[in-house]
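All protein chains of the complex are present and in place, except for one that has been dropped.
This part shows chain A:
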């Protein structure tokens, strides 16, 4: 093998090794950090049981927001058309968090409660995140979903 070929071979082997290491790392990191989105009825149906951390999406039930008297702890209920799930969160809720609005909470189950580490509400108050809408539509295919939360465009 002449020096040029030898050098090229070294480079190719080095690049290949780097690619393999990088791919392995990427796959590992992806597996560790993939969060699935479920609606309350899907969670109650046991679909989320396999995952320690997942995202819970739905509407905040009217009149369900309860604050603690001496800390930042807050509890509320997230509902979809046929299920509900009590959520506990310790922290400050986003600006757009309110009753009858869609939220996505990241966290884990603790008994029958969902303990959230992060709560997101969407910027546009009449806009429901597409992935949440799809998830809810899938959870209740054939069932009626409240039209007012399903509009794509902001009302004039």
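One rule holds for everything that comes next: a contact is a pair of C-beta atoms (placed from the backbone, for glycine too) under 8 Å apart; a residue touches a chain by one contact, two chains touch by 3 or more; residues count from 1.
Everything that follows uses one rule, which is that contacts and distances are computed from a predicted model.
Student: Name the absent chain as its UniProt record does, using one of the following: "Isoquinoline 1-oxidoreductase subunit alpha", "Trimethylamine N-oxide transport system ATP-binding protein TmoW", "Heme lyase CcmF/NrfE family subunit" or "Amino acid ABC transporter permease".
Tutor: When "Isoquinoline 1-oxidoreductase subunit alpha", "Trimethylamine N-oxide transport system ATP-binding protein TmoW", "Heme lyase CcmF/NrfE family subunit" or "Amino acid ABC transporter permease" are compared with UniProt, the left-out chain turns out to be "Heme lyase CcmF/NrfE family subunit".
Student: Just the residue numbers, please: which parts of chain A touch the chain that's not shown?
Tutor: Touch with the absent chain occurs at residues 3-4, 7, 10, 15, 18, 22, 25-26, 29-30, 32-38, 55, 67, 70-72, 91-93, 95-96, 123-125, 127, 129-132, 134-135, 152-154, 156.
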